[in-house]
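Excluded from the complex is one protein chain; the other protein chains are retained at their positions.
Labels A, B and C are assigned to the chains in the order they are written; within every chain, residues are numbered from 1.
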Amino acid sequence: MVAYLLRRIVQSVLILLGVSFITFLLLYVLPADPVRQIAGRSATAQTVQNIREQLGLDQPFFVQYWRYLSGLVQGDMGRSYLQKTEVSTLIAARLPATLLLMGAGILCELAIGLSMGVVAALRRGQTSDQALMIASFVAVSAPQFVVSLLLLYVFAVQLGWFPIGGYGTASHVVLPALALGIMGSGWYSRMMRSSMIDVLRQDFIRTAHAKGLTRSRIILRHALPNAILPVIAMIGIDIGIFMGGLVVVESVFGWPGIGQLAWQAIQRVDIPIIMGVTLVTACAIVIGNLLADIIAPLIDPRIKLR
Amino acid sequence: EDYQPDPNAKPGGGIVITYKDDVATLDPAIGYDWQNWSMIKSIFDGLMDYDPGTTDLRPGLAESYTVSDDGMTFTFKLRGGVTFHNGREMTADDVKFSLDRVTNPATQSPGAGFFGSIKGYDAMADGSADNLEGVKVVDDGTIEITLSRPDATFLHVMALNFASVVAREAVEAAGDDFGKQPVGTGAYKLGEWTLGQRLVFEKNADYWRDGVPYLDSITFEVGQEPVVALLRLQNGEVDVPGDGIPPAKFREVMSDPAQAERVVEGGQLHTGYITLNVNTPPMDDARVRQAINMAINKDRIVQIINGRAVPATQPLPPSMPGYTDGYAGYGFDPEGAKALLAEAGQGDGFATELYVMNTDPNPRIAQAIQRDLADIGIDAAIKSLAQANVIEAGGNGSAPMIWSGGMAWIADFPDPSNFYGPILGCDGAVDGGWNWSWYCNADLDAMATKADAITDAAKQDERMQMWSDVYMGVMEDAPWVPVFNEQRYTMKSARMGGADALYVDPVSIPINYDYVYVTE
Amino acid sequence: MTVSAKQTSGAASAAAPDTQVLDVSRLCVSVRAQGVLKPLVSDVSFQLRKGQTLALAGESGSGKSLTSLAIMGLLPPPAVQVTGGAIRLGDQDLTQINEATMRDIRGNRIAMIFQEPMTSLNPVLTIGTQLVEAIRAHDPVSRNEARSRALEALRAVRINQPEQRMMQYPHELSGGMRQRVMIAMALALEPEILIADEPTTALDVTVQREVLDLLRDLQAEHGTAILLITHDMGVVAEMADQVIVMKDGSVVEENDTKSLFAAPTHPYTQALLSAVPRMGDGVKPAKDAATDSVLRLDNLEVRFDIHGGLLGRVTHRVHAVEGVSLEINRGETFALVGESGCGKSTIARAIVGLAPYTGRIELKGQYLEGADAQERMSRCRNVQMVFQDPMAALDPRMRVGDLIAEPLVIHGIGTPAERATQIADLLHRVGLPAEAAQRYPHEFSGGQRQRICIARALSLKPDLIIADESVSALDVSVQAQVLDLLQSLKRELGIAYLFISHDMAVVENVADRVGVMYLGQIVEMGTGAQVFGNPQHPYTQRLIQAVPVPDPLHVRMSDVRLTGEVPSPVYPVGKSPRRVKLVNHGEGHLVSRSKPEVVE
Partner (left out) sequence: MSDATAAADTTLAEPGPWRRILRRKLAVFGLILIALVVIGAVFAPWIAPYAPDEQHFEGLTLEGAPLGPGGEFPLGTDLLGRDLFSRILYGARTSLIIGVVANGLALIIGTLIGLTAGYMRGWLGTVLMRFTDLMMAFPALLLAICLAAIFQPSLWIVALVIALVNWVQTARVIYTETTSLSERDFIAAEKTLGAGTGRILFHHILPHLVPTLIVWGTLGISTTVLLEATLSFLGVGVQPPTPSWGNIIFENQTYFQAAPWLVFFPGLAILLLALAFNLVGDALRDELDPTQRGRN
């Protein structure tokens, strides 16, 4: 286990290094100039030049990258060009909210997706199965912004069950998590359905029936843990897919997460923030995958950590 | 003191204002976003100020000032007994420190260029001096500023946020984080700042202007989608949607009398225009540019944005001094445009590109422009890009046409000169500049310089006439298509009090925090 | 554990108390396909009495499993249904009661164990959980109480260290142990009836022996009625009091075991019994045949690394094959026997290049080591393998014709037209109709599928066919057909076989020479006559005695009850088992003197 973790950590560091390099390179060749954004519209050529030199943006690419890396090693993610604040402070202030939203979002999509998938598998070929299939495609095809606004409008404005956006209490989390989770639930329900159909054909399910167990116990205790395995691996992948949705959901619900931070930074080429958010996200994805890999053997003892 | 505050105003209470974008900084030397501009104005004061809701200058931290006869030396007498939020009294040293700081390249202030007329600015800019030679502390209560050239706009410059007076010890203590821990002399002080969520301003009880501010606190909630902010306003949770009424909700609001009643409309010092790159053939021919001017159906564009603007005829907005009354501009005349194109040898039309920033409604406006151009045979491909990319393309001269929406010019101060230098003058027509037309007319430049050298208050009419002539000259060469002057539409909750003008304050967008109040 | 001094065949205990527990009368099961009811089981009637063992015998597809599933109320919904008759348990008709009542009966009054112990237990739940839940499903006892009853049940099936097993997962147990867990689960609630559907088919002879002994002991103790489904007539003879023979969904003959074996009346029963391979039948003189060797193994070793520790270094090795040398001549059948895990398949895999090895493999005088790509291709042509599970070895998405043509296509032999004729020819040779080429593997029975595999192996006209447990999964009559096919091909084409099996009776019938493997080494090798007629090594003797004898009158030796597991072939790095030395016992009959042991 320890050896496994060590190996994975080394791998993860290499992955993060790769991510940082690619991002830095992409931002370097991006046809937009951060200095122009800092200097503003009244700046003289002299001012622009000064700022460029001060930030070291006139240096060759590898020098810049090396400087960034050496800062990073010392825990320094740099300062935002436009906010003139430590990137680490900015991210630290917003990360908890994003993690909370992601966690809740994943729970939502699992809860909705898995139950839809299981029901569809049990009703395979019947009308309800087809209705659920259409529902899952609706979930996948619905634009997130519209879904978010619709949820907000119906459940917060019209019904008043939840606050209209904001952050703080448990009731604040519900709608954004739902908005974030709906798309994924479509995917999960399709995957869960096929995985469940496979499992229900297995011999041990017949054994469970022969033992005289109730149907619900057979489904929940015997079929589900087996069927959920391929889904677990997806959760790691999911975090990356979530990032796109976060920007939308966070802005509609006024959720103070890193999605909004990243969004504004991209608009204005605030490279240190983009780098910081990218690395933090990559970390989250790597950790998510690691967790998925660690959880898998807990569910299925046949899987060995290698 | 000409300005008479609202006699009905009651002190007390708090309001909630929302913004979509996070507040980047409250450092007056750095902040140049439209939402932190007015916030900084309420936390800091400069030597000069404006009457609320107007563009009329009034003294700020300076009790009075005198100008030398040549207009080159300004002596400001500071108000006594003004204290910073930290309790220390403000002195002339602070004024000098603040001006030195904003012009110091290490500060990376986007507003440093405004101080170009102060003596010693160039030495500051190239790093050879560490303070402005022209700014002298005479005594604790007096500061004398010497210019290197006459500058009629100088008092306006001193009213800019960039000229705000900051507390030296607070700057030194906070270092780079001053923007998050601002200390000024303003009507409000920063109470709480939860990054990414909210800022709370608290009333500065020791504010040197009597009676104001009225509000005990202002809460700015950031990261709020405009559509949602409006829903919250309708629900009574928000008092002012900082980003205004979103286009998608505009008609809904206006068609409901109860809501329409709380909408405030006002002009702003804004012009939306298309830049035509004079270096890009065939637009290097003035006739082609004039033809393009005649091809654009401005009324239709105004209709597309639900009538929230008035068609423009010239670069200056109507409320700006120096605006040429009675000038009709290029009327909508596709046939005339075609004829002119033919005359310029472009009868078959040509293909070009129209850059536009990618936020609603700009791509829509660009498509309307595209169609109008198509009618006279010009095939303009739209490049709808992120703001930074459009700015890059404009600054390096690769964009033949740019619809300026979203990045259009809003004056920093109410003076016609502010609409010229960076965006139409030769200074701006450099790599990385903001003169995206790359228009450079030496004669007009000379006339502009001459106009700005007229510092005599008695000769202001003459100066304005000269500026009017400059802009008429620009229209002749037609490097721009002025399309419309956007009107500000904002909304307030029922409990908000204060004159409408305070809600469309031309210098304190979205509202003048110091003078509004709540009625309950 | 007490060993009863004398075990007679089941027929001896036929005089059990005559209390009827289950009465199946005129049972019909049908499948609904395209709106038409197609009968699968028709008019099956039988009674089961307390303490009695009733065997349902018959070839694959005769409806044995469906009958038992009908009793359990577990017919696959919605297509397959009971369409007539009654199943009476006491005064209840199981075909009429609702699902909730049926659930109370399942596991509680009728328990069932299935053929596949490997897949019949839930892989993600511990043995303990699965046992406890079975008990608690019917008895509202506390968790602790259920646990202790589960432990008792595990002890009853003689699993060592039951406390520890409770916490283990199915994959951590061997096949035999898993089947014992299944039995424990079935017996924990002391049901009146136990249905055992092919309980030992997937197991080794030795393990089969244990499981059968266990069932008999438990039955003696609790008086459970057993419905035993099997196609192994040896098992029938040994276990059953009464036998029902089924064919195509109906009963063709019913009788008590002794009478049935002594005088089968129905021709189908006669055919079935004659197809049963019997020990002692096949001993034929070794051919003093050709001496040109097709395959020679010289000191073959296969080891698999096991990684562990902090740096993932190799800490242990599986010594799967440990210095095996043997030779197979043209037209000769060499059989490898031994218990599960002794390394038989690994040898086969090494020969066809699926496992890394050290030592020498010589094929038709050519060494395989250092062969280039072309030589490897030619090896593929000379050696073909037929796998144990024909369904798994055939790509389910390809038509049979394409499957058989596959080797020809790979080796670029012939035009499509030529291939088509060759396929038809091959199909004919293995006794399948030509139109079979258009169908898919799942549309064939197990025996037919195995014939398809053989046809595929034949298409390249190999010199050697490796048959790894190729007939183990087939029922007797089909097994006999396939064995006949292999024999005739050998005669006609002079093909040599490496025949791997754990079924001693089959081996004895087909093998010219036999090698007995234990823990990766050959402990005894010789002609069939030598090894079976005069087994020298104690391990060989034990294997032979474990084989069920298809004769109810046969009296088993009492002292050969096997217990315990085969030791593991896993050794820490640096240790290895001692090589046994084979000593010639006369006329090429090689026997080792010792068991393999660990040496530094």
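FYI, contacts are C-beta pairs under 8 Å (C-beta built on N, C-alpha and C of every residue); 3 or more make two chains touch, one makes a residue touch a chain.
Not measured: the values here are computed from a predicted model.
Visitor: So there's a chain missing from this view; which of the remaining chains does it actually touch?
Guide: Displayed chains contacted by the hidden chain, ordered by label: A, B, C.
Visitor: Out of C:Gln438, C:Ser488, C:Asn534 or C:Ser568, which is the one that touches the chain we can't see?
Guide: Of all options in C:Gln438, C:Ser488, C:Asn534 or C:Ser568, contact with the hidden chain holds for C:Gln438.
Visitor: Looking at A:Pro31, A:Pro96 or A:Gly168, which makes contact with the chain not pictured?
Guide: A:Pro31
Visitor: If the hidden chain were put back, which of C:His222, C:Arg278, C:His411 or C:His554 would touch it?
Guide: In the full complex, the listed residue that touches the missing chain is C:His411.
Visitor: Write down which of B:Gln367, B:Ser468 or B:Asn512 is the residue touching the left-out chain.
Guide: Candidates B:Gln367, B:Ser468 or B:Asn512; residue touching the omitted chain: B:Gln367.
Visitor: Contact with the hidden chain only, please: which chain C residues?
Guide: Touching the chain left out of view, chain C contributes residues 59-62, 248, 349, 352-354, 376-377, 380-381, 383-385, 387, 389, 392-397, 406-407, 410-411, 433, 435, 438-440, 442-445, 447-448, 453, 456, 460.
Visitor: Considering the whole complex rather than only what is displayed, give the residues of chain A touching the chain that is not shown.
Guide: 11, 14-16, 18-19, 22-23, 26-27, 29-32, 125, 133-134, 137-138, 140-143, 145-146, 149-150, 153, 183, 186-187, 190-191, 194, 230, 233-234, 236-237, 240-241, 243-244, 247, 262, 266, 274, 277-278, 281-282, 285-286, 289
Visitor: I need the residue numbers on chain B that touch the omitted chain, in ascending order.
Guide: 227, 246-249, 251-252, 254, 300, 303-307, 357-358, 360-361, 363-364, 366-368, 370-371, 381-386, 389
Please note the rule applied: only the chains that are shown with their structure count from here on.
Visitor: Taking the mean of the C-alpha atoms as each chain's centre, how many Å separate chain A from chain B?
Guide: 38
Visitor: Taking the mean of the C-alpha atoms as each chain's centre, how many Å separate chain B from chain C?
Guide: Distance between chain centres, rounded to whole Å: 87 Å.
Visitor: Give me the residues of chain B that touch two or more other chains.
Guide: Correct list: empty.
Visitor: Please name which positions on chain A make contact with chain B in the complex.
Guide: Those in contact with chain B are residues 31-34, 36-48, 50-51, 54, 79-80, 82-85, 89-90, 93-94, 97, 149, 152-153, 156-157, 164-167, 250-257, 260-261, 264, 266-269.
Visitor: Note which residues of chain C are touching chain A in the complex, please.
Guide: 72, 74, 103-108, 111-112, 114, 116, 119-125, 133-134, 137-138, 169, 171-172, 182, 185, 307, 309-312
Visitor: Tell me, which parts of chain A touch chain C in their complex?
Guide: Going by the criterion above, the answer is residues 2-3, 6-7, 202-204, 206-214, 217, 221-222, 225-226, 299-302, 306.
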